[in-house]
Structures are given as structure tokens and as C-alpha cells.
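Below you will find the structure I want to go over with you.
The complex is shown incomplete by one protein chain, all other protein chains being positioned as in the whole.
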Amino acid sequence: MALLEIENLKVYFFTRKGPAKAVDGISFKVAGNETFGLIGESGCGKTTVAMAIMRFVKPPGRIVDGRVSFDGSDLVALNAEGIRGLRGKAISIIRQEAQNALNPVMSIGKQITEIILEHEKVSKDTAWARAKRQLSLVGISEQRVKDYPHEFSGGMKQRAMVAIATACQPRFLILDEPTTGLDVIVQRQLLESINELKTKLHLTSLLISHDLSVIAETCDRVAVMYAGKIVEEAQTVSLYKNPLHPYSKALIGAFPSLKGTKRKLKSIPGAPPLLIDPPAGCRFQPRCNYATQICTSVDPEIRERDGHRVACHLVE
Amino acid sequence: MTTFWEKFKDFLVTLLGNGMGRIGLILIGLIIIAALLAPFLGTVNPQKAGKAADILLAPSAQHWLGTDDLGRDVWSQVIFGSRISMTIGLVTALLTVVSGTLIGLIAGFYGGMVEEVLVRVVDFFMMLPVLPLMIILAAVLGPSLWNIIFVISVISWPTTARVVRSQVLSVKERPYVEASRCIGAGNVKLMLGEILPNVVPLMFAQAVLMITEAIYSEAVLSFLGLGDVTRISWGCMLHFAFESGVMATTPWWIGPPIGCIIMVIVGFSLLGTAISDVLNPGYREMKGI
Partner (left out) sequence: MKLARFTFRKATAAILTIFIILSVNFVIFRMAPGDPVRMMFKDPRVSAKQLELQREKFGLDKPLGGQFLAYLNQLAHGDLGISFWQKRPVTEVIAQRIPNTLILVLTALAMSTILGIILGALAGWVSGTKLDTFILSASITLYSIPAFAMGIILLLVFSYYISVFPLGGIVTPASGYTGFAYIGDVLWHMCLPAFSIILWYIGEYVILTRSSMLDVLGQDYITTARAKGIKESRVLRKHALRNALLPVITLTGINVGFAVAGVIEAETVFSWPGVGKLIYDAVSKRDYPLLQGVFLVFAVSVVLANLIIDLIYGFVDPRIRVGTQ
């Protein structure tokens, strides 16, 4: 039973030079308790997907088409009050570590009790008790509940964000590049905290990253995005062992391995297309080693093979 | 790689696209035309006092805006007054921005003791009450156009210095400055080549701000009786009108100078706001340019 189902989502940004098609017809499902990964280069549209789900797309951007079904109802069609009720309570988001993701003039504890008191009818004391528990859940001392964000380190701030986002036990958690910008050790700690919470709270998650290793460690299934479209979707292990789409192959091939013989770093020549004027046919075609005639004129549809869903003419 | 001129043209076009920018430019344009074409706009010598019979006449074909309490033609005073306002505005702004930028650059770039001292000086100046200080300086130095310019400049440069220093501090840390330094660019070259271009838009915005401050300051000082009476600025006109006691019965004398002062300050203020909006990095994104 899919908890979240995205159907043909399109998000365009309307600029003077024309609409930039940041997300152009994306569809995928996330089943309950599953961790779904979304991977791709910078600018491929993955953060826009996250923003669209939370209905945070700001002008000049707009959701032009598609459905985002969450537990049956369409998030795109919801009114402002409706989506507000879901935010923080049913769906939460943890974004890339930003210097200013936490209100500098409010204590951490207050920022946690704030979300609790907004969605649940409990007393202030209960809320504060729960705030303290949230902090210890993410490995922060309960004594720091009245401290301010500037008194925390980068990694701790990110963990505090996790504490805040999971305070009302949402069913769905979006993690948008949660470990980017953190050093490896802090990354590890953060991922561990998140994994613990996922089990405890039976969370379903969508993890967005450009880091293959993070995805590998945390996700059950993965979709690869390129230039606003999904090019391949499969179980994580299967994708890494046997990528079918040329872009997935190149992406996974480019990632250096710690083990095995040393080889020269591979990269993908060229650059992603401008989203205002994407190439006709398959978007990856200009950079693809295997491109054929049909790839330059017809946009490939998704087809199934070996349990993967792939958008490539060369895959039957 | 766009050249400076291309960038400038682009900037102008965006500015004209901004509603406030358009209105501002129109208002200022009118004043500039008046200032440049003063002798050709149906004016007579604004200082020329008239005969007793010519005092305080209402507007007529002969005197388009009537006369003041010494029989002088009000229309001429208004038109020639634009020259004084523009001169004071531009000269003061130039002096202030140039000196303020220089000091801001030096303070921000060299840091250390030099910066400490300059920052203290700037902070001190910023705490002084502007108008009282200008009043006593003007009272002590005597009323003359150049004294007024001097007084206003001395008091206004700290704001620019401070703003420029902030900008320099943030630009200094940017990677490409570091990079330039690595390839051996000397201090002065660094200042002029890397940092200055980033400071120029700010200077622009400050200059416009300073023009409004200067025109306002001259108007107030003149109104209080400290202006240069040999050149009748709009503020001086108001001073005379106010002192004469017949202010209420001579709207043609009071109205135009007030109108002009307001018009020129509003014009530059709108322009200034439009410029800083347009220079704001988020602006183009928001407007979908």
C-alpha cells in the first residue's frame, strides 16, 4: 500500500526567457515503512520534488500538473489550511544543513514545544517533557533544552532539526540532502540517529541526495533523476549491481571505490541541459555513448526490465 | 563575459522597468532640465527687487508665479533655485561618496589598527546629532554656498564609509579575491581590481542617498536662516516667506518652493530605492527576468 504516490508531477519556473521545466513528469510510489531514495546531480530537480510535496514551491515556480497522493488525498489540490495541518504532523522535512534553519532568538526546547502544541492538545508541561525526550532520542543532553541555536555545533543543529521534525511522530519524513556539508563522522552519527528513529516511529521516508554511499546505506529503493525526469527506478542493491540506464551506469561508475584496484576517475563529459530548452527526445542523449537515431527525437517512456523501471530506448 | 557597458545598459533597462525607478527618473529629469535651461525659461534676474508697487503680487502674465515681499519674481527664483539644489546635491554627494568610499576601502582592506581607529571615528560621527552640528558649524563659519557644502560633507561621509567598509569586509573573504592574491596581485591592484568593482553599485546607491540628504540639509539650514542669501535657494525663499508674516496670504510664494523641494527629494528617494531593489540579487529572480 503506497503511502505516498506521485503521478506525472510537473513543476515549472516561469522566467522572462521562458518556463524552466525543473520537474517534468515524475511518477513514483513510496510504500509504508519504506525508505525511498532520489539521486541525481545538482540541479536535476530533486529538491524541487521535495518542495512540491510540502507545497513550498514559490513564484515564479508553480505546480503545473500532476497528483501527489498522500494516504489517499491529493496534496496538490489541498487548500492552505489543509496542507498546513499535515505539515509537521503527518509529513515532516529535514533540509540540508543551513546556517539559519533554526530561529536564532528561540530556544531549542521552545522550537520543539512549538510544533507539539500546534498540532496536539497537551499541556505545556507535557510538551516540555516530550521536548526533552526528543533531544535525548537524537543524542543531545536534556539539560540543553533551554539553550539557543548559536550555542550548538553544526552537527548538533542538524540533530536538533531531526528532534523537531519527529516531535509529533509524523508518518512520512522527507530528508533533503541531510548530510551534505557535514564531516564524515558527524554524518555517521546523524544517519544512525535517523535510522533509530525510523524504526522506533515506523517512519516512511524519502531521502534525497547526490551521495551514492548515503543512499546505499539507507534506502530500500532508489530512483535516479536527470534533468527533471526519472530515468531509472529499482531496488537499491539491484541498481548498484546492475544499472540499466546509461546515465545510471555512468553515475555509479564514476563513484570511486575504496577497495579493489586503483583506477582513473571517470566522469560524464558535457553538462546537464538548460531546463528552459531541453533537447528533443531523450534528455541524456547529447551525453550518451549509446545514443541512436530514435533517442534524438522521441522521449523514451518507462518500461520494465529485471524489476527495474527504465526510461531508455535501448532497454526492451 | 559581459562588458561594463553591457552590464550598465542592462541595469538601466531593468531600472526603467521598475515603476518607482521610472517616476524617480522623470521627476529628476524635470529638475535637471530646469537647472540647465534656466536662463531660457522665461526668467529674469531672481535677485532683482522690484518697485514698491510690485510687492506681493499674485500670479499674472508678467510674473507667472507672482512676486515676493521685495518684488522679486517668484518663477525665476524657483527655476534658478533648481541650480542651487542640484549643485549642492551633486557636489556634496560626490565629495561625500568619494571620501567615504576611500576611507571605507582603507579601513576594510587594511584592517588592524588603521581600521580600529577609523571605525571609532566613524562611530563617533554617527552619534552626533546631525542638524544641531550643522547649525553651529554654519553659524560659526558664516553663510555661503561652499560653507554649506563643506558642512554637509563633513557630517555625511561617515555613513558611506561605514557601508563601504562592511561591503569590503564581506568581499575580502570571497574566494576569487583569495585567488587573485595567490597569483601575486599586490594590495593596490587587489583593491582596485577586485574589491572596488563590487563596491561601485553600493557607491551608486549611497550617492543617490547623499543627494537627498544634501538637498534636505540645505533646505533646512536655509529655512533656519543659515543659507546663502546671495543665492536664493528654495529653502531661502521659505525662510523669507516665513519671516515675512504674510505666509498665509501668499500661497504662490510658499507653494512652489515647497513643491519643488518635495519633488526633488521624492524623485531621488524613489530612484534610490529602485536602484537598491534592482541591485538586490533576489530581485531578478522574483520578477522572473
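Read from first to last, the chains carry the letters A and B; within each, the first residue is number 1.
Throughout what follows, a contact is a pair of C-beta atoms (placed from the backbone, for glycine too) under 8 Å apart; a residue touches a chain by one contact, two chains touch by 3 or more.
Small disclaimer: the values here were computed from a predicted structure and weren't measured.
**Student:** Considering the whole complex, which of B:Val44, B:Leu133, B:Leu169 or B:Leu279 touches the chain not shown?
**Tutor:** Only one listed residue reaches the unshown chain, and that is B:Leu133.
**Student:** Considering the whole complex, which of B:Trp64, B:Phe223 or B:Trp252 touches the chain not shown?
**Tutor:** The single option touching the absent chain is B:Phe223.
**Student:** Can you work out which residue in A:Ala31, A:Ala101 or A:Ala216 touches the chain that's missing from view?
**Tutor:** Hidden-chain contact among the options goes to A:Ala101.
**Student:** Consider the whole complex, including the chain that is not shown, and state which of A:Ile115, A:Ile140 or A:Leu206 touches that chain.
**Tutor:** That would be A:Ile115, which touches the missing chain.
**Student:** Of the residues in chain A, which ones touch the absent chain?
**Tutor:** These residues of chain A touch the chain that is not shown: 54, 56, 84-89, 92-93, 95, 98-107, 114-115, 118-119, 147-148, 150-151, 161, 164-165.
**Student:** Touching the hidden chain in the full complex, which residues of chain B are there? Just list them.
**Tutor:** Listed in rising order, the touching residues are 19-20, 123-124, 126-133, 135-137, 139-142, 212, 216, 219-220, 223-226, 238, 242, 247-248, 251, 254, 258, 261-262, 265-266, 269-270, 273, 282, 286.
In this section, only the chains that are shown with their structure count from here on.
**Student:** What is the distance in Å between the mean C-alpha positions of chain A and chain B?
**Tutor:** Once rounded, the distance between the two centres reads 51 Å.
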